[in-house]
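Some notes on the structure that comes next.
Let's look at chain A:
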Amino acid sequence: MLERIGVFSTCLADALWKDALAATYRILAHVGFEAVPVSGQTCCGQPAMNNGDFASARAVLDRSRAQCAGQADVVVPSTSCAAMLRHGASLLSVEGGSTQWWELGEFLWKKCRVRSWPALPTPLRVVFHPACHRRMLESDDCHTPLLALVEGLELVKIADEEQCCGFGGSFCATHPTISSGIAQAKLGAIREAGAENVVSTDVGCLAHLEGVDRAGGGGLRFQHFAEVLAACL
Partner candidate 1 sequence: MPLTPPFEEFRRSAGEGLTQKIRLASSTKVSQRKTALSSAFGDPDSARIHAAAIKDFVLSNLGTMLEAFEAAAVRRGIEVVWARDAQEANEAIEDVCREARPKGARVVKGKSMATEEIGLNHHLEQAGHHVVETDLGEFVVQLDGDHPSHIVTPIIHKDRHDSAAAFRKAGIVLASDEPEAIAEGARAHLRSEFVAADVGISGANFGIAETGRIVVVENEGNNRLSTTAPHTHIALMGIEKLLPRERDLALFLPLLAGSATGQPLTVYTHIIGGPREAAEQDGPRRVVLVLLDNGRSRVLHSPERVILRCLRCGACLNVCPVYREVSGHAYRHVYPGPLGAVLAPSLEGVEDYGDLARASTLCGACQEACPVNIPIPDLLLGLRRQATRQGSWTLWRRLAENDRAWRAALRLVPLAQTLAPGWRESHARLDNHSTAAQGEPHGRP
Partner candidate 2 sequence: MDAREAVLRAVGPPSGGTAPPSWGSEQRGGIAEFEANFRLSGGEIVGAEDLARLPGRAWSRDRDVGTLPDEWGEYTDASPWDADLGITGCDALVPETGSIVVSSAPGRGRLTSLAVPTHLVWADRGLVVASLEEALGVLGPRSAVIVTGPSRSADIEGVMIRGVHGPRRLLLVWR
C-alpha cells in the first residue's frame, strides 16, 4: 500500500499554473506516494505578513498549519510558501505541530533520496532560476542536482544567476517600474546565454518573468520545476 502524503497546493499555482500541481501529483506517485491535497487548505499567510499585518498573517498561517495536524510530511510545490510555513512561522512565533514542511525538490532529494530520474522525451536547454526564498529555507541546493539527473536536459548558466526576478509579491504592484526593470535584467541574461526555456520553483517568479517577457514580445518558455520532472514520466 502506498504511503499517503499531503500536498499544500499554494494559491498562485492554484490560480495561475495548475499544470505545476498536476505535475507534482504525478511526481509523488512516481516516487511511491499517494498524494492528497491538505483538506480545507487556503493560504500560507504570506501576503499579509509581507504587508506588515502580522496579526492577520499569524491567524491564517496558524489555520493552515492546523489543517495539516497529524500529517508527518507535507509537500509544498513553492519555495516561498514552504519558506513561509517554516521560517515565517518562527518569525510570527507560530508554534506547535509535528508536521515537516518540504519544498518539492527538497522532499525528492533529501527525504526520498532520489538519485536517478527518467530521461526527457525530447532534449531541452534550460535556465534554472533559483527562487530567492530558498535562502529562508536554509537548505542546500536540491534542484540543480535533481535536474542534473535528467538525461536530455542541459542546464545553461547565466550571468548574475542568483539575482532576484523582481516579483516580490505585492512589490510588483507597488513598484511596477523597478519590478519589471529587475525582470528585464534577468530576461536579458537568459537571452544572452542563448536559452529558450526557463525553469523555476515558484509560480510567482514564473508568472512575473513570463508576463514581462511577453510584454516585450519575447518568446521564452516558462515551466515549473515539477513540470520538467513530470515531462520525463
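As a working rule, a contact is a pair of C-beta atoms (placed from the backbone, for glycine too) under 8 Å apart; a residue touches a chain by one contact, two chains touch by 3 or more; residues count from 1.
How were these candidates chosen? In short, all candidates are chains of the complex that A comes from, given by their letters.
What you see is a predicted model; the values in this text were computed from it and never measured.
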Touching candidate for chain A, same complex, options 1 or 2: 1
Residues of chain A defined as touching candidate 1 within the complex: 7, 9, 11, 13-22, 24-26, 35-37, 40-43, 45, 47-57, 59-60, 63, 91, 132-133, 135-136, 159-160, 162-164, 166-169, 171-183, 185, 207-212, 214-215
